[in-house]
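In what follows, a single structure is set out as structure tokens and then discussed.
With one protein chain withheld, the remaining protein chains of the complex are depicted in position.
Order of writing sets the chain letters: A and B. Residues in each chain are counted from 1.
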Amino acid sequence: MTTDVAVEARNAVKAFGQGETAVRALDDVSIQIRKAEFFTLLGPSGCGKTTLLRLIAGFETPTSGQILLDGKDITNDPPNKRPVNTVFQSYALFPHLSVAQNIAFGLEMLGRPRAEITKTVERMLALVKLEAMAGRKTSQLSGGQQQRVALARALAPQPKVLLLDEPLSALDYKLRKEMQLELKRLQTETGITFIFVTHDQEEALTMSDRIAVMSAGHIQQIGGPREIYTRPVNRFVADFIGETNFLSGEAGEGRVTLASGDVVQVEGAEGRKGKVTVVIRPEQVRLAEAGAAETIPATVESLVYFGTDTHCHLRLKDGTEMVARLQSPASGEAGLQQGQSVGLRFAPGAARVLED
Amino acid sequence: MADRSFSASRLPGFTATAIFVFIALYLPILMLVIGSFNGGESIGAWQGFTLSWFAKAWANDHVKDATIRSLVIASLAAVISTTVATMAAIATTRRRPFRGQTFIYLMINQPLMVPEIVTAVALLIFFASIKVATGYQGLGYLIAAHSAFCVPFAYLPIRARLEGMDLTLETAAADLYASPWLTFRRVTLPLLLPGIIAGMMLAFVTSLDDVVITLFVKSAGQDTLPTYMLAQVRRQISPEIYAISTVLLALTIVLLTLFFILTRKKD
Partner (left out) sequence: MSANEEAARHREVRNAWALSAPALILLLVAAIGPLFIMLVYSFLTPGQYGNVEWKFSWDAWIGTLYSRDIFDGTLKLADAHLTIFWRSVKLSLLTTIITFIVGFPTAWFIATRSPRSRALWLFLITIPFWTNLLIRTFAINEIIRNEGLINSVLMWMGVIDQPINMIYTDTAVFVGMTYVYLPLMVLPLFASIDRFDMRLLEAGYDLYASRWQVLRRVIVPIVRPGIVAGSILVFIPALGAYVTPRILGGGKNMMIGNFIELQFGQGRNWPLGAALSVLLLIVVTIALMFYVRASTKGTNNG
């Protein structure tokens, strides 16, 4: 199945500094990214995602390990010899060149014939809908337009892999939403492998075919968006992606006894014994009348209105805090009051057991 | 009530002092410029507008020789110092610090730290031996000396420009298949150009202004404009010298204006 793999990192280690003070930005990472997939490296700042991207681009050489492109070892190739292009976080558009000249730059460096360059530049301008801007200086463009020029410039040489280093972080919310869809469209149209770096979990979930969640130089989990969200493998992933309630308890006989003394049925509890953590997403917590059958008793601590949702902060008998996310009704009033007693239950199959 | 709104940055007497300073700086220069257009010998009394001092200076072969010599030396010194300063600036900025970097930095800025008179004496002694040993008496000594003391003046604006430059632009060029040389030619150099031109202009002006080092290094008959002017100083300075000063002043202002335009930060 190696033909299916576009980029591979084998035991990649990148350490900065020397001796005692050396920091391992990337600690023995192995990963395979498939052809024509939209792959996202997701994690908090300093997790090593950008370092991995820079190793693939060739801006850094790994301290040890290998980088392969189409099965070929490119670890020691300089960036200008790699059929890989990058969309930079700051866009890095050449200020002394026009939009069209920026897009043509890579093709010129590759020594493509003039006529071909002209045609490709036109095609790229059309692709990112900037035909009217060809002669402009890049400083005269808006943030969104600069972003599209950066994309067109990186796509023009038809790289095998396109690397995107938090390209949307400088845009405002609305524009970011638009560009997310645009990026997805471009990726489908061109069929190029996209490797996308972000710290924004929502961005990762909406765009990616697969996501690698990274932390402290390690890959924590690789999987599709749904898998990552619904079946986080550890506490870090569960906490980083979306909001989560963590409840500690004791596993035994296929069920978990929470610290509050309430007993719940949880997926993954079978065959476990001892201390565990139960995770449940706020939107999977259902509220019912106090004392209703198979519910856990709780008190409403506070209600926070978020527009589409209302967050209901709850406290269990033992003082454990939880959040339930309820869809706001048309009136905006959730029909709950502070201090009110309620019963809560978990949506079927939503709660999971994690190892600590 | 008068408007006495509080301004934190206003300090008593500061504005008055500043205005006085600007007047005191410009009044003498203005007097000198006026003097160069004065019909009489003395500046004290205005005796009608004339351009004759300029004409007289222009017709003076010593002035002509000295001017040409000054321009030749300043141009060559500017080109040489800017070339080596550009290379050194590229070597000493935007890299991980390396052993010896401070040494290079100190060497380059050394001419700014040593009094001119000391450098002049050292060069006189050194070049005198070379003159004896080789018999060469030409302009080479002056050009070498000027090139050397112009290096820090050329270096500073180039370095400033480099430091303000976005490093990712060069990374982007490499990512787009440009070799290191092409990256330099197509990206670094065009972006650096305003800094290089600014540095070259400062070097040119610095060389053109020099008196002391030139005085010590020159061989007989190698007067530059400033050393010629200094040699002409008597109890009363001739308006002809003022005319030359006015022209030099105008040249300085033109070059400085260009320099400001080139180094102005974009809004």
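In the analysis below, a contact is a pair of C-beta atoms (placed from the backbone, for glycine too) under 8 Å apart; a residue touches a chain by one contact, two chains touch by 3 or more.
Please read these numbers as outputs of a predicted model, since none were measured by experiment.
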item	value
Touching the absent chain when the full complex is considered, from B:Leu71, B:Leu124 or B:Leu262	B:Leu124
Hidden partner chain, residues of chain B it touches	8-15, 17-22, 24-29, 31-32, 35, 42-44, 80-81, 83-85, 87-88, 90-92, 95-96, 98-101, 104, 107-108, 110-111, 113-119, 121-129, 144-145, 147-149, 151, 155, 202, 205, 208-209, 211-212, 215-216, 226, 229-230, 233, 237, 241-242, 245, 248-249, 252-253, 255-257, 260, 264
Residue ranges of chain A at the interface with the undisplayed chain	15, 18, 61-64, 76
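In the analysis below, only the chains that are shown with their structure count from here on.
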item	value
Contact footprint of chain B on chain A as seen in their complex	57-59, 78-81, 84-86, 88, 90, 92, 94-96, 105-106, 109-110, 139, 153-154, 157
Touch list for chain B against partner chain A, complex	166, 168-169, 171-180, 182-183, 186-187, 190-191, 266
